[in-house]
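The complex appears here minus one protein chain, its other protein chains still in place.
Moving on to subunit A:
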Amino acid sequence: MFRLAQRIKFSGLAPSRSVRSLFTADKYPVKRGNYSELNAEDIKYFESFLNSKDLLTDKKDLDAVNVDWMQKYRGQSKLLLKPRSVSEVSKILKHCHDRKLAVVPQGGNTGLVGGSVPVFDEIVISLANLNKIRKFDDVSGTLTVDAGVILQTADEWLRERGYIFPLDLGAKGSCQIGGNVATNAGGLRLLRYGSLHGTVLGIEAVLPNGDIFNGLSTLRKDNTGLDLKQLFIGSEGSIGIITGVSVLCPPKSNSVNVAWLGLDSYEAVQKTFKLAKNALGEILSSFECVDRASMEVVDAALKKHDMEAQQPLESMHPYQILIETSGSNSEHDEQKLNAFLENSMENELVVDGVVAQDEGQIQALWQWREGISESSGKWGGVYKYDVSLPLPVMWDLVKAVENRLIERNLQSKTDSTKPVYATIGYGHIGDGNLHLNVCVREYTKEVEDVLEPFVFEFIAKHNGSVSAEHGVGFQKVHALQYSKDAGALKLIKEVKNMFDPHGIMNPYKFIE
């Protein structure tokens, strides 16, 4: 209730609706696969076991699930199914497999690579009704949930019991745990709690032929054969539908501190990161970096909505970092943090900063970081590149892209006839993961041609990855060759074909 004005409300800051995207199928050179067309018999069959509320064919119900969060990809599905049980999922998939009907599994539809919406008329299978917390072991901290449980719901539920979910990200209020696992989401605390490949202990999934893969183990260690659940982590709906997940959850930290620091060069950011790892060690839970352009975009997005929030720092430093520590002893943690801060200021790495004095300020500072992704779409649309790069060259990419856009006279904050509003960089420095966002007034071929393949070639040159955490989806299916060799791609394809011989699972995406 206090500091209300200081806290920023970002809800509803999804990309503006002004730009109506064309159908993906019209915008991109893609051909419908050789799938059957949905007919009345199919609907009748689905009606035979699904609740009528869970089978939707109305245009207005389908509009929301046909278009992605960025308003960039628009499919033409005629049917949305919302099963309530694993056996309903199984019956749906078996029928689609037998009939060769293509499907798209959909979680919270917050994915950022066009993976969660249909390209043509694929049937959308939403996991939203599979939303029960199944069980929790208070001693080991293992949580078992239905795939459709919303991340924030699970996290709040765990916090009441002294635990937290090991993953946290800006879309937590809408994304689902099944979706997180399907995209192998990284998020804000990967630095501390590791990737889902380590924290997910078990997965239950329905295979395209309707078989149920029961890998819902809660064991920390299990070396009996191939670890099949790993195939589903990051599979993006390409080999089956995840219906249940068990995760190892860390205890909630008693003591959380957040500092927001201003730095004058990217050189200083890297040195500060090294220093933080040494000085803060096991309590360091986040190290996020944002550039000045990102902060300006959040500020401008808030103003667009007649909102205002206090900038963390009095002057706009070119690089700003958020450091979070999570530990069990507040006095120890504060001592460590203070020693680190003193050290980094004495060494003139950090030139300004603030430390949150209470929970309200912690939330306010995090909002500045988490609000960037949402704010970036406020001018119409946003090209998002989520890349892994060696730390020293990370911001070289941002600068190179911005220079290319400026040279070609495509970017301006004030001149609204220019397609690009701003080029910004922010990301999980601690994980070597940069988000390069090009905020645009409209999606145009001209801008796309400046960005691609330039960005991908830059990444390949530095042995980075074209997708650090958002996945491949529709957007990057043609860019995989920049990060994986032909042998690896062939193997992925073979695995996919083995699970999904008819290719009904989320086609046109993930792997060509």
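Things worth noting here:
Heads up, the rule we're going with is that a contact is a pair of C-beta atoms (placed from the backbone, for glycine too) under 8 Å apart; a residue touches a chain by one contact, two chains touch by 3 or more; residues count from 1.
Assume contacts and distances are computed from a predicted model.
As stated in its UniProt record, the chain not included in the shown complex is "Probable electron transfer flavoprotein subunit beta", which appears among "glutathione transferase", "Probable electron transfer flavoprotein subunit beta", "Adenylyltransferase and sulfurtransferase MOCS3" or "18S rRNA (Guanine-N(7))-methyltransferase RID2". Interface note for the absent chain: among A:Glu342, A:Asp396 or A:Glu494, the touching residue is A:Glu342.
One of A:Asp211, A:Asp264 or A:Asp352 touches the chain omitted from the figure, and that residue is A:Asp352.
When the full complex is taken into account, the listed residue touching the unshown chain is A:Gln310, out of A:Gln76, A:Ser265, A:Gln310 or A:Ser412. Annotation for subunit A: contacts to the undisplayed chain at residues 1-6, 254-255, 259-261, 310, 312-314, 330, 341-342, 345, 350, 352-361, 363, 365.
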